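For this view, one protein chain was removed and the others were kept in their places.
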Amino acid sequence: MVSRKAPELMYAENRFCAGCGHGIFDRILGEVLTEMDIVSDTIICSDIGCNHQFQFCMRVDAIVPPHGKMGAALTAQKRVRPDKYALTICGDGGAYAIGLGETMAAATRNENVTFFVMNNTVYGMTGGQMAPTSMIGQTTSSSKSGRSVEDSGENFDVVKVMGGLNIAYLARTSVTNPANVAKTKKLVRKALEKQRDNKGFSLVEVLVPCPTNWGMSAPQSMKHIDEVVSKQYELGEFIDR
Amino acid sequence: MIKSIICAGLGGQGVLTAGKLLMHAAHEKDLNVTWFPSYGNEMRGGNANCNVIISDKKIASPYADTPDIVMAMSSSAVDIYEETMAPGGVLYVNSSLVDENRKYRDDIRVVKFPATEIALKMKREVNANLCMLGKIIADSGLFTIEEFEKAMCNYFDEAGKGKFNESNKEVVRAGYEN
Partner (left out) sequence: MEKRIMKGNEALAEGAIRGGCRFYAGYPITPQSEILEWMSWRQKEVGGTFVQGESEIASVNMTFAARALGVRSLTSTSGPGFSLYQEGIAYWVSAGVPAVCACVQRFGIGDGFISAGQDNYWQAVKGGGNGDYHLIVLAPNSVQENVDMAYESFALAEKWSHPVLILSDGTIGQMMEPCVLPKMVEYDIDQEQPWAVKGVEAGQKNKVITDITYFEDIDEWNDGYLKKMREISETEQRWESLCVSDADVVLVAYGISSRVAEGAVQKARSNGFKLGLIRPITLWPYPRKAFDEIPETCRGIVTVEVNMMGQMRDDVIITVKGKYPTYALATRQRIAKVDQVIDFAKAVYEGKIKEEEVY
């Protein structure tokens, strides 16, 4: 369960749009780091995009490499400081488009690092353009008549792509209601425990709402995830070694 | 004193190693020395070469623009480097593999030596480079045979190939004495 008092490392109100899922995730992560008592042992690798605004509400040491290069940066982080947790809060564009090479390379090497990928099916910060995770038929500011397979190929499903890799942990979750938030918190902790136990690469994809770019209210966005997005992107734990 | 040397031949003839051995012998004599090889694609065409500069003063350019000594292990090596040589330079030709009727410049000295044949007779064909070096040492007086052999053995020891030192010395001696 999410406790009511914000953990000590959350030092300011977040700057996300009303109804955005990033803020919910950051709070979950803040609580998990606090409960595991690993705040001072954590160095977050930021992506660039909406996700990087965790920097303005959480006091955790962090580094910011170029957009998408978390797989490379985390690899180096963990290798030079194996006693610190190396994790990233990143976007679907960063992890699966511009940084796909680095993400996959880190996964195929089974680096002992953790990815938390916020999948909101669009590029949020730049104004809601089509992302690798935009669904077929989804209207975005760069696919105005809906994403087509013909123009843009199939949408990216990390479970299909990483499902066969020898990694430690792969899961997908959402934050649409208190039960899902609690579940997400559990999976986030599990991923970090994999890292603690030197099991290797872990990735948790979180389906998060983007009311601003979806043109929906916050409640409508949550409903959209439950009724549409999570039908396309199945929730669950897919690899657990 | 400054000597500009080019060791040239076909890939696999050990010309880069030959140049390195000269470099190490010079280094052990406390002379200044540089070694620069052909590399990568250049080598794929089949030709290999290295430039060795030996001097008792500081060495400026590591390139032998106008070599004083050319060790030519193949016909193509003669084709490429004879014309670049300084007047009065010495061209050591591996006569086992170069046409015996070939004409040369008359302002250089040409030493024809059947390095491959001699090495072959000793069942050491791959060491024709060492055989030729023996000849060059004897003819040029760059080093005494003892200086050269010591440097060579040290070099191969460090490269983990010291077990061939005795037989290598035999091939060098065969070049030196013929």
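For clarity, chains are labelled A and B in written order, and residue numbers in each chain start from 1.
One rule holds for everything that comes next: a contact is a pair of C-beta atoms (placed from the backbone, for glycine too) under 8 Å apart; a residue touches a chain by one contact, two chains touch by 3 or more.
Given the structure is predicted, the values throughout are model-derived calculations rather than measurements.
Peer 1: Taking the complete complex into account, which shown chains does the hidden chain touch?
Peer 2: Counted over the whole complex, the chain not pictured touches A, B.
Peer 1: Of the residues listed, A:79, A:160 or A:231, which one is in contact with the missing chain?
Peer 2: Answer from the full complex: A:79 touches the omitted chain.
Peer 1: Which residue from B:18, B:33 or B:152 sits in contact with the chain not drawn here?
Peer 2: B:33
Peer 1: Out of A:71, A:93, A:132 or A:209, which is the one that touches the chain we can't see?
Peer 2: A:71
Peer 1: For subunit A, enumerate the residues touching the unshown chain of the complex.
Peer 2: So the residues of subunit A touching the unseen chain are 7-9, 11, 34, 39-43, 45-46, 55, 58-66, 69, 71-77, 79-81, 84, 101-102, 105.
Peer 1: For subunit B, which residues touch the unseen chain?
Peer 2: 20, 23-24, 27, 32-37, 39-42, 59-63, 65-66
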